[in-house]
Each structure stands twice: as C-alpha cells, then as structure tokens.
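Just one protein chain is left out here, and the rest sit where they should.
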Amino acid sequence: MARPIGTYSKPGSSKANKTGSWRTEKPVFLHDKCTDCRICVIVCPDGIIFGADKIYDPDYDYCKGCGICAKECPVDDIKMVPEVR
Amino acid sequence: MRNLETSTEKAPKPKKEKEPVVEWLLAAGHRACSGCGEALGAKLVMDAAGPNTYVATATGCLEVFSTPYPESAWRMPWIHSLFENSAAVASGIEASLIAQGRDKDVNIIAQGGDGGTADIGIGCLSGMLERGHNILYVCYDNEAYMNTGVQRSGLTPFDARTSTSPSGKLSWGNKTNKKDLPAIAAAHHIPYVATATVGYPNDLMAKVKKALSIRGPKYIQVHVPCPLGWIHPSDMTIEVAKLAVLTGLIPIYEMENGVVTKVRKIGKNRRPAEEYLKVQGRFRHLFAKGADAEEELEKIRQIAEANIKRFGLV
Partner (left out) sequence: MRKFIEGSMAVAEAVKLCRPHVISAYPITPQTHIVEHLSQMVADGEVNAQFINVESEFGAASVVLGASAAGGRAFSATTSQGLLLMGEVIFNIAGLRLPVVITVANRSISAPINIWNDHSDAMAIRDAGWIMLFAEDNQEAHDMHLQAYKIGETPEISLPVMINMDGFILTHAFEGVDVISQEEADSFLPPFKPAVHLDVKNPVTMGVLAEPQWYMEARCRMQEALYESRPVIKQAARDFKGKFGRWYGDVIDTYRIDGAETVFVAMGSLIGTLKDAVDDLRGKGEKVGLLKIRCFRPFPGQEIAEALKNTRRVAIMEKAFSLGASGILGDEIKAALYATPYRPEISTFFIGLGGRDIPKSSIVNVYNQVKAKQQNNVFVDLKTELVK
C-alpha cells in the first residue's frame, strides 16, 4: 500500500529543510589552535560539525548560528561573525 | 560522529576531503530553535542508543520540530502518538516485538518533555515502570511546556516566571518546587534511575549506554535549557546547564535499585545560586531591589543547599 498521506515520513528526510537560512551570525572555524578535542562536534544541537585531524567545519546549509560551538571551544578557535548574504 | 564516547577520543585520520561524513542519528534540518537544549539532548541520546532502537515520543517541541510532514529528522523507527502516552506506546511496542520474536538486540526508548512525563503522562509512565518492561524512558526537562508557549509544569523550578506562573504584584512566579520525579521513578523498584544534563554531554551518553545495558525499566531525566523559554542567549545553552549543576540546583546522580550510587560532585567549583539565576530572563524579577526579593533569593539558595546536603555534592 502507498503510505497514507500525512501519516508516515522517510527517516532523515528533514535534511530537505536547509536551516542555514535562519542564521544571523556565522561561526568561522580558524583551524589554528584546535586541539582535536571535538567538543564543538558534540555540543552542536544540530549535529552538523564534521571533520577530523584538527580541521572541523560546520555544514552551513544547516548551521543556525546559535554560537554554542564558539562559546564552548576551549581554545577560542571558532569566531562568530555577522552573516552577510 | 556516531557512538562517540568521550570528547578526547581521536577520530581516524584520513585526509580531510576524504573524511566520510558520519551523521548523527538525529538528522539536521529539524526546526528546533537555534541553540535548543532539547534538540542537543535528543541528538546525544539517539547516538548513544544507536540505530537498533525503537523510539516512542510524546507530543511537545521535540516531536513538533522533528517531524513536520513529509520530513522527519529521525533515522530509527520512530512513532509519535499523543502527549501523555509515549510510555504506554513503547510498552506495546516491546510486547509486540517479544511476541513476534523480534526483541533480540534492540533497544526501546520512550521519551517526552517534562510536561509529557511528570504531569499528564505520569500515569502511563508509572504503568510502564511498574510492569517491568525492558524500556528506557528519557525525560527532556526544560522545566515548562515550551511547545505551547512556556507554561509551568510540575518540573518548573521555584519562582521561575512562565506564562501561567507570571511574576506580578502578588507573585514571584512559580509557587512550587520541582516535583522529585527521579525519586518517584525509583519508588517503582526499577534497576536504574539517573539525572543528566546537556551541560555534561559525555556523562549523558555514558548513562544512556549504561541504562540500555541493564534489563528492565530505566528512567533518565535530562536537564535541557531552552533559550526561548528561559530567556538566555542561544550560545549560553551549555553554560546555563553547567551553572544549574554547579549551583547545586540540579543534582546529577545515579540510583541503582533504589540507592544513590554515584553523584557528580561540585566541590570547590560550587557557584552561588544567583550566578545561574541572573543569566536567565525567567528569574530577572528576583533581582529587583528590596528585602522581598532578597527573601526569595534566599529561598532558592536554601533549595540548592538542601540538594547539596541530600546528595553530598561538595
């Protein structure tokens, strides 16, 4: 049976919704003092910071610009800057 | 990022551009407010549990922001039925899987907000805990009914201002202290009860894993700041969550078979209650001038003090 309308959705399909447009500030990852602690990866509520080997970056398609990553980075290697579009 | 246990764990080291992107089980694109503690909590809980997990979720922000048709942020089998029945729906899922012989090597999580858990859903929660189902219940405690616009719940803290416990000439906000839901859960003689917070994400994930390794009903209450309802800047979510713990207002502990077996000590890091209160708009009225406000602040200090004594936090 076709899945009845309005009852079922495909897993992970929220990715169709690019929340990056919400942003008023954006985090810039400086890739300078990073110690590879990965705290930013864990604390991002949207789960969109990816990378390895001291090089981490957010997926700007989804980053809402909350600033948690910048605030929690223990070595201040992430800066929030105004979003310009 | 899946199954990342500790913040110090090193990822493998392929070249950056070849790094396979392992996404979290709670997919991006959901509509939680920027900096939402509940979204962060759910993200951590889901990855700690892993993909072989059935999830029943109560009505509330978590459900609304994650499943506007035709989208869904969930990558595991997931169901939402009503506001007050996620524990009973999960009970039915468990019974059904057992009867079909599909219950091996899977987890079942029931979850909801503080309102869906401590207030309207407490009947179904109690039934689930009493019956001994092999289910983990996770309560995301953002201390009010956020989805409907920040009304008080049984887990709203003393003197917090919400839209149904406003401050005013005759009111300092919410008149009651947080219901002791972990103790109520433990009173069902269940093997595992814990409190946790997104302020300490690794501890939260470790507790979820530990809970899921134990057979029977488990209850974890996760403190999750809500920038919208608590009125704090979105980047303060982790900081506010940590302050709640460090002031003694939110004790973090584990209970096994009814006995407190572990507490997160705050020791020398203890902070005065005001430090937590003053960064949140919902407590701003307590910082008015005058003896009355000071009296209210003292009551909150006493709540922290009582927690610190009860759980031996320092």
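Read from first to last, the chains carry the letters A and B; within each, the first residue is number 1.
Simple rule for what comes next: a contact is a pair of C-beta atoms (placed from the backbone, for glycine too) under 8 Å apart; a residue touches a chain by one contact, two chains touch by 3 or more.
Predicted, not measured: the structure shown is a model, and the values here were computed from it.
Interface with the hidden chain, as seen from chain A, comprises residues 1, 3-11.
Panel shows chain B; residues 51-54, 56, 63-64, 67-70, 72, 74-82, 84-85, 88-100, 102, 106, 123-124, 126-127, 130-131 of it touch the chain omitted from the view.
Here is the rule we go by: only the chains that are shown with their structure count from here on.
Chain A and chain B have Cα centroids separated by 22 Å. Residues 6, 9-19, 22, 36-39, 41-48, 50-53, 55, 59, 61-62, 64-68, 70-72, 80 of chain A are the ones touching chain B in the complex.
Partner chain A is touched in their complex by these residues of chain B: 1, 4, 7-14, 16, 19, 21, 23-24, 26-32, 34-37, 39-40, 43-44, 66-67, 69-76, 78, 198, 201-202, 227, 233-239.
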